[in-house]
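Omission of a single protein chain aside, the complex is shown with its protein chains in their original locations.
Letters are used for the chains, namely A, B and C, taken in the order the chains are written, and counting of residues starts over at 1 for each.
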């Protein structure tokens, strides 16, 4: 089964709920190694997405994704704003005109999005950023999509990888973003951006599972 | 017996000790209804008096008193600086050329000094200031001097009056100086300036008693 | 006590040394303390001098320079300076046109400046003492030492300084200063206490959720304490204390050239249609960003009351060490005051 527009809209709505619920938690993660705003930023951003969504709900998936990206870009701020903004916008540019996504389309969206993160933030593997989650997730998705699988299978395959990648950010020393100023003191904390990225995958899995 | 120059010098030296010892206490009294500096001010002032004293010790009593007044005037600051400065200076102007003070001279010194306080601060009886101590003290001294008494008797007569007048400042509401801003909240506290004035009389008594 | 200081007894001296190093256009004298324009005396110009306890910086030392003060006399922290300071300062800056002392109405300041005026007059120098007593938190003058001198002092130093620069003579400067004082009213709010270095601990204790209303500038308690409210509510309260303040009468003592003479003064209340200069001041620890939230509401309250803010000043100008809090000053501005307010000034703490 492919992923349709209704599912995309549900995903965004649930993400908004999740970031509202996890606002404090994400902010606490960011307080430990950053500046205590990541939860506030994500919550503000997806709140804005909810405001914009009704105006594009009946448009194609590409338009919706682009709108999400532009909205995040102009409301989240900080490091995660341009990263997530670019992530969704790149997907939107790629999927212009589509009303549903096959597994291949979906993986291309993620690949384009991760490419956007790379271009904007120039993270390297092990820098303790959201990229440390997206890189293995993208690999897992590609592998699964290679089996001519469905979107839900692709996400299913990615979820345990994401879970592990998230935990794997804990022992890392940050080398990008604000957390890098802490040097060795950044070790032992889970990366906030990787955590908010993890919720994207986990929430999508819930939506697709129905 | 009259009061001689050596006794005056001893008095000043002992006053310096007293204000050093009572620095915190006077400051606490001032913290309650003023700005927490009276002890610091008096201590600084008499410290300066000690520095200046050697240069005038062999001069006449008038010169010594004037020097004390000018030194306090230019080192104490706040309200008490000009008040005590004037107090001692007025005495000094009156007693120019003298090397010892008969009871009459002494009472004239105090009378001139209190006149200086009145002129500078324009306190009224019951305003909760040092004047509430000096006014009855001056009366008691005059009465005793009227009996053709000695300086020590004059001071002896004044001491219990001073003690009572000091305690009597407690229930008063301040109407002059910083404490007046507290309105009714100034009631129940002993006036710092009256307290430092009380030490002048008490210390002189000790000196004269030998 | 967390402060950028060395030994407590050197605080004032070392801060003056820092000012002297940073501002060669000032002359700093250490025995006794005063600072003055390095180019003083300025020929033919009335010399304007102020002073008071330290701890209110940039006032007064930071306002020494062309267009404001000729000299300033700093006392120990929160303790008024002594007459010898004003005397020496006056001698250093008097050009023959006389000296105006701007004195904040605190018993200590008043008496020390009076003693100074007598000394200065004794040397044949023309001198005038004008009081600033603008703090509406003090209601009566019969049972207190009268209203304290607070925010209006800064505005008076600007306006009278400009007048002296323009050639006003001593009497004109004194009249103008008296008018500015009578046209200005202030009210202050403390969010935190402050610590006098020599004392080592905060002057008063304030709960985590409390503010002190109607404070002066020496960390003294105010008229009352209340739970912290929104900036809108606190601003409205402060602004109304000022704007609704009725006529205020008291007796002041001024030097008439020969001796001290009592003078009855009555400040008229603000009236609908008045133009005002609005001054929102930080007590030292409140950042300028928060002052703009005060200004926002103040503007609204003024409009509602029929006052028009025609100029403003927002920042830390008359402070109480590191105290958090703010004060509001409104000064009725006639054409003379406005023109002088707009005149150039070049000092460490105020540039126009």
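The rule we apply is simple: contacts are C-beta pairs under 8 Å (C-beta built on N, C-alpha and C of every residue); 3 or more make two chains touch, one makes a residue touch a chain.
On a predicted model such as this, the values are computed, not experimentally measured, just so you know.
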Chains in view touching the one left out: A, C
Of C:231, C:265 or C:343, the one touching the omitted chain in the full complex: C:231
Hidden-chain contact residue, picked from the options A:7, A:41 or A:190: A:41
Touching the absent chain when the full complex is considered, from C:11, C:239 or C:307: C:11
On chain A, residues whose C-beta touches the chain left out of the figure: 27, 31, 34-37, 40-41, 44, 73-83, 85-86, 120-121, 173, 175-178, 180-183, 185
Missing-chain contacts mapped onto chain C: 2-7, 11, 14-19, 21-22, 54-55, 57-58, 62, 191-192, 208-209, 211, 228, 230-232, 234, 284-296, 299, 312, 314, 316, 319, 321-322, 324, 326, 348-349, 351-352
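Everything below uses one rule, namely that only the chains that are shown with their structure count from here on.
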Chain-level touch network, classified as line, ring, star, complete or other: other
Most remote chain, CA-based centroid, reference being chain B: A
Separation of mean Cα positions, chain C and chain A [Å, integer]: 57
Chain B and chain C, separation of their C-alpha mean positions in angstrom: 32
Set of chain B residues in contact with two or more other chains: none
For chain C, residues that touch 2 or more chains besides their own: none
